[in-house]
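Since the structure comes first, as structure tokens, the remarks are kept for the end.
Every protein chain of the complex appears in place save one, which is left out.
Right after this comes chain A.
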């Protein structure tokens, strides 16, 4: 397994420094009331609620017997004196022995199940135990034989980099919790002071005329927003004013009232951009892509002003759909104007209330919203855990829907290619094996991996040398690697035809804007080498080198980095919520733009800095970022890893 439990060493003096985070400064008087705007973090919080809901409901579904046990009448079943009389003793011994036998059988079965499950813990989990992997490797060998060159920039398919989730000691976790408790204690104190009128209340609140209404924001979310998020608001939502390439111009802003309002002096500062999802560096304001999209405005205008069904897609969108299908090696594809809506609006077209969705623990909010809107039962399996997935699949087929006691009509497994917060790569061969065995359908969200992974940029399917036809729904977005906007769904012609007709976005929303579609078309052509250069292949290779180099260097310095070494999403764990503000601000001072994430987007104890590597970064830029991160790591004591010695003597080449 890939979990490492690390002994904790005495680090208290360092952590104590970090505890003093909330202060009282920055709450001066102002009567400026703000209208509540549903910002990004609100949505994240909502998403978290969804996840929590799904999880709790799934737990209930998974243990129907426990629910029975809690029923009010259970006492009557357990009276020591039974109301039936007669020769019972004989029957009792028979049933007892039967039961014992049954239990033994069950234990045996479980053991066998466990063994069988291990087969599916694919190559990269148990690289050295080849005994159980024969089947899988045979399969892989077959596919490799078909696609001749089996070694690419990531190495051999059979020995892909595994996902690492190095765990820290329990006492550090306790320190993180203490940090949160301190944060909330001070937040409450602030709230009390605010209510007493010692400091100005600048938070979102009701207008005078709405006093009689039930307050719109009174719950924990608003409390968190008002007292915790606002303390570090300057780290998020930084406006940019240039193309988000390898470097980006940030619009300078200052706040004189504790981040409630900002003033823009009009100056800008250039920082290294290691935060945007510009994996292949196609966010460019010049060059063939930009020119082509500008030209498409002359041909087709900036918008279509119609819905897809009323007056049809734009010509450029139709061209794009054909290219996407060809790129991915499937029969057909359909494109949508927004990546988020691709998930949330199309999942309901595929499953209904008689179906079951099995969703990964860390799936994106859009997928979870899609699950909710579809009305299907949802169960959640542990992140990338094939054993957990198989158990849920078996139980779901065997027991059916616990509410209606009918078998499910279909089962849809929803996973992502690269998980955007964990940096981990999904175990696609294992999932495909399970999917085939249990006749389930597979929905693969390649939002981050399309373009960025695989030898020719065809995403996680190519990375694992799987057959794209084994995945029923291939979904992806154009926001990331292609430097544009929108999303696609690709698959068999039958599936796509159904979506074309049934998807609500066809009836009610506008088709892709021509210049947006053109940008994707141009960048995808470059990746495919249609422009006659090797620019696309070079970008992919540079990204792979950059990611591996950056990740290994971070690990060598002693940071905990989650995920696979091949993934361009690099979450570096800093655990403490107070460190998020520290890293965000200090990195900006050193002219590096990074993303810091904490609760509610991640687990409470797992605050992190997320780097997104791009093909546009040069080795010099990465070295500069690494130097700054290393210095900050020294200053803040956030080099938590106990595995740095493994990398000490390793020579890391770019």
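Simple rule for what comes next: a contact is a pair of C-beta atoms (placed from the backbone, for glycine too) under 8 Å apart; a residue touches a chain by one contact, two chains touch by 3 or more; residues count from 1.
In this section, contacts and distances are computed from a predicted model.
The complex includes a chain that is not drawn, and of the options "Fibronectin type III and SPRY domain containing 2", "LADA_0F04874g1_1", "Centromere protein H isoform X1" or "Serine palmitoyltransferase 1" the UniProt name matching it is "Serine palmitoyltransferase 1". Listed residues A:269, A:306, A:404 or A:618: the one in touch with the omitted chain is A:306.
The residue from A:196, A:254 or A:285 that touches the chain not shown here is A:285. Screening A:263, A:326, A:497 or A:538 for touch with the missing chain picks out A:497.
Listed residues A:516, A:557, A:570 or A:622: the one in touch with the omitted chain is A:516.
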